[in-house]
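Here the complex is missing a single protein chain, while all its other protein chains stay put.
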């Protein structure tokens, strides 16, 4: 872990920001406006929070030109077009994650014909199968299990205890968090007089570049073709991606989403947590699904979609539930009244 | 991985199918009708897709007698009663999963009094506790942790990084995918003036024959008696099976289903993904639960049950939600009208 201190001028240049104030101010951390202290840089994401500028103890604030006038004179400013994005960009400079030294730990076990690029790190007790290809700069954490014929692209990183089944391909700069399992069998079977006959899963998984995969997320291999995760997809923790699914480029999926098999999700979608996708459906590009939504059918138009119900006090909800369960009768009673009234008129 | 090529006559005999066409045609892969190419065998699951037969490039198609007339003459056919089941059966012949050689890896650690059958494979860095019994043909993947007194039946396979707590019994021909945890403590506790007192989980887990358990699925040990998974049960990924649950034979459960404690699910049930079961309920045999259903009460009759709500455009859904939340008032207003109208009549 390097000493992470930067003069404000360095951050301004890093961000292409206009600096207003003391270019030599030393920035040691990032903090929210409300909890920042001297040596911190903060950011104003939305003008509606501008009152937080009055009391913040941050040494510098990243903000928009339009908000600069709200900042007390004694606080330095970095003026940018998108403060939240600028915060994201400098967050890498303050990352405290331990450094990984290249090298293959003596306890790592490599199969036959493994191709290992330069500056690769393979952690203790990892097991790498035959004919695996690890490109330059790949980091394999401790205790990973990588089966035969897996290909991992440049500068991708697997955290400890990731499992990759045979034949899976992962692109460049992937981040795969601990406990993720990629390439396990899809859930395929045929019924034979009440018993289930396994359908061997003959496809694999193809993952593009710049993909992040959260802890304990599972991505199943395809039945006949491959399960595909395109470039720039971001998957949170504990997501289930079924066999033959295709997740379009730059789509972000929040935690605990369950995606059944043979689902195609478009590019640039945003999927809220704990949502669920029925199998064999297709979702257009730029679709936003709010949390806990049940996506039962294909969605052909971009837009926001929902079916979650917010919590109510339990007794109210019981009362509403009784009405929901009798909705068909309610509708029929209404119809009956309508017939009477509109005949009368 | 053997060279997986078969003359059509071999597949016909394997399936007990009637072959129509060139019995010497060499089949190298299985593919869907729409993406098959020369050397592939495909299958027509339902007559409704018969138009795909016209344009398929498959060398052979598995289909029903009744659909044979729709197949172009130049394509070979295997005529069977259930094409999807036949596809399942031959899928094993094209499985590309790496071969596992029997043998105990020198880094595997075995406790005292472990009984190891013939042709057992134990992967690198697996740790096996005391008095564990591994029957003939068992495969333990890399980095598994198996605690004391575990029994695993013939030809069962654990993929890498499976954890089995002490005393768990697994039958024959099980497939347990990576990241699965079997036998962790059930979630039991008693409240002691606001603090939780742990209830030690004194039961175990008993798993029958021919069970498949998906990646990162968890099956908790029982509190006083055992959690039971009967023969032929198929569990997809990321399912939670609570303590004291009993899952009946040949029931299939899709991904991300949450089953609270002390639930009994019958035989031959099919449970859709992301469904949720309340504790202490009983589900009859042959019940089908569609995806994202909340099973709050016991179900005594076979049949299909649901409570999922499909996604709508967000603004429509907001409007509907407002109405749902005022359903009790709507019903009362309706009642009021009814009183007026039916008195008037």
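A and B label the chains in the order they appear, each numbered from 1.
Quick note on the criterion: a residue touches a chain if its C-beta (ideal position, glycine included) is under 8 Å from a C-beta of that chain, and two chains touch if they have at least 3 such contacts.
Computed from a prediction, not measured in an experiment: that's the story for all the values here.
Asker: Considering the whole complex, which of B:14, B:49, B:94 or B:305 touches the chain not shown?
Answerer: For the chain that is not drawn, the touching residue is B:305.
Asker: If you put the missing chain back, which residues of subunit B would it touch?
Answerer: 109, 125, 127, 129-130, 143, 145, 147-148, 161, 163, 165-167, 179, 181, 184-185, 187-192, 194-200, 202, 216, 218, 220, 224-225, 238, 240, 242, 256, 258, 260, 276, 278, 288-290, 293-297, 299, 303-307, 309-310, 312, 316, 319-320, 323-324, 326-327, 330, 333-334, 337, 340-341
Asker: List the subunit A residues touching the unshown chain?
Answerer: 29-32, 35, 82, 84-85, 87-89, 91-92, 94-98, 107, 123-125, 141-143, 159-161, 175, 177-179, 210, 212, 214-216, 232, 234, 236-238, 250, 252, 254-256, 268, 273-274, 291-292, 308-315, 317-318, 321, 324-325, 327-328, 330-331, 334, 337-338, 341, 345
Throughout what follows, only the chains that are shown with their structure count from here on.
Asker: How far is the middle of subunit A from the middle of subunit B, if each middle is the mean of its Cα atoms, in Å?
Answerer: Taking the average C-alpha coordinate of subunit A and of subunit B, the gap between them is 26 Å.
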